[in-house]
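Below is one structure. I have some questions about it.
Note that one protein chain of the assembly has been removed; the remaining protein chains are unaltered in position.
Coming up: chain A.
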Amino acid sequence: MSDTSPAPEAPSIDEAAITAAIDAALAAIAAAPDTAALKQVRIEHVGDASVLTSANRAIKDLPKDQKAAAGKLVGQGKGRVQKALAARQGELAAAEEEAALAAETVDVTLPTDLRPRGASHPLTVLQDRINDFFVGIGWEIAEGPEIESQWLNFDALNADPEHPSRSLQDTLYVAPEGSGMLLRTQTSPVQIRSMLERGAPLYVACPGTVYRADEIDATHSPMFTQVEGLAIDKGLTMANLVGTLDAFAAHIFGGAPITRLRPNHFPFTEPSAEMDFRCFSCGAREGLDHDADPNCRVCGGTGWIEMGGCGMVHPNVLRAAGVDPEEYQGFAFGLGIERILMLRNGVSDMRDIVEGDVRFSQHYGTEI
């Protein structure tokens, strides 16, 4: 491009003019309010038509002895200007990006629930937790039908033909009379099914829905959920029963488990016992030497929570299920899952559990 503009007169490099141009450029750079203005500054002060660029072009025509000094003067000055430009460009660009992002600010507290998550029923969640406990100690989960045969629900379980639990006041039967079928009143028939199918040794937990001819109220429902446990092996004792219940209590209610057995009577176990768990809620949980809170909503001030029946499986039950009682023995127990839920989570009315109100389930979310 050197030949495009013939010099009108002999060029001269005026040091003062150069210095003034540099100062003017630096001042303009510093004053540029935004990157657009800075671009204009660049054109004006270091563009083709600028004093500095013209001076630079003029150096070649200077007398030889002036070239070096003039080159240095102009070159250094232009370098300072370019550096200032770059620095200012960075500054302004960052500020502009910051401003742009600031302008995009949203209110992150806005609700985001376009389609809220639903919930599993707390009984399901609790039952899964219980099942996981048993799986964890090496047991399996056995299941069976809710409409069951009388033989499996009663006879195989050593219930006398006259046993009151067989009455129409207690048990819902399938029509017509003498059908031999009923809505199972316990999950024990699953124990029998498991023994018939798999024989011994056997370690199973049997959760499921059961039915009784009860009117519904705050603490009773004609439909509820049970989990029963059955362990059959060589040499199992009541001490193993206690050990299993202790481990279960610790898993479900936490803390150091204290369980208590009291003699009781059931047709399907001998010896039989009622199992109590030490209250997990009030001071009683600290141990047998600590008193219960007299107003404790969980234990009612007794320090103990009745949990269900248990015992050593009656030899008649083993025989009916094809297991030789001379070779194998074992224990069984039954717990009400609604009762555990009511105690553990403070549900005060059984109807809330069974009526299907979504608010009941939703409240729990996903309690893991």
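FYI, contacts are C-beta pairs under 8 Å (C-beta built on N, C-alpha and C of every residue); 3 or more make two chains touch, one makes a residue touch a chain; residues count from 1.
The criterion applied here is as follows: contacts and distances are computed from a predicted model.
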{"item": "Undepicted complex member, UniProt protein name, chosen from \"Spore germination protein\", \"Phenylalanine--tRNA ligase beta subunit\", \"Putative aldouronate transport system permease protein\" or \"Urea ABC transporter\"", "value": "\"Phenylalanine--tRNA ligase beta subunit\""}
{"item": "Options A:Lys67, A:Arg80, A:His121 or A:His290, residue touching the unrepresented chain", "value": "A:His121"}
{"item": "For chain A, the residues touching the chain missing from this view", "value": "110-111, 113-121, 123-124, 128, 131, 135, 137-141, 143, 145-152, 155-156, 158, 162, 164, 167-168, 172-181, 183, 196, 201, 203, 209, 213, 215, 222-223, 231, 233, 235-240, 242-244, 246-247, 259-265, 270-274, 312, 314-316, 319-322, 329, 353-359, 361-362, 366"}
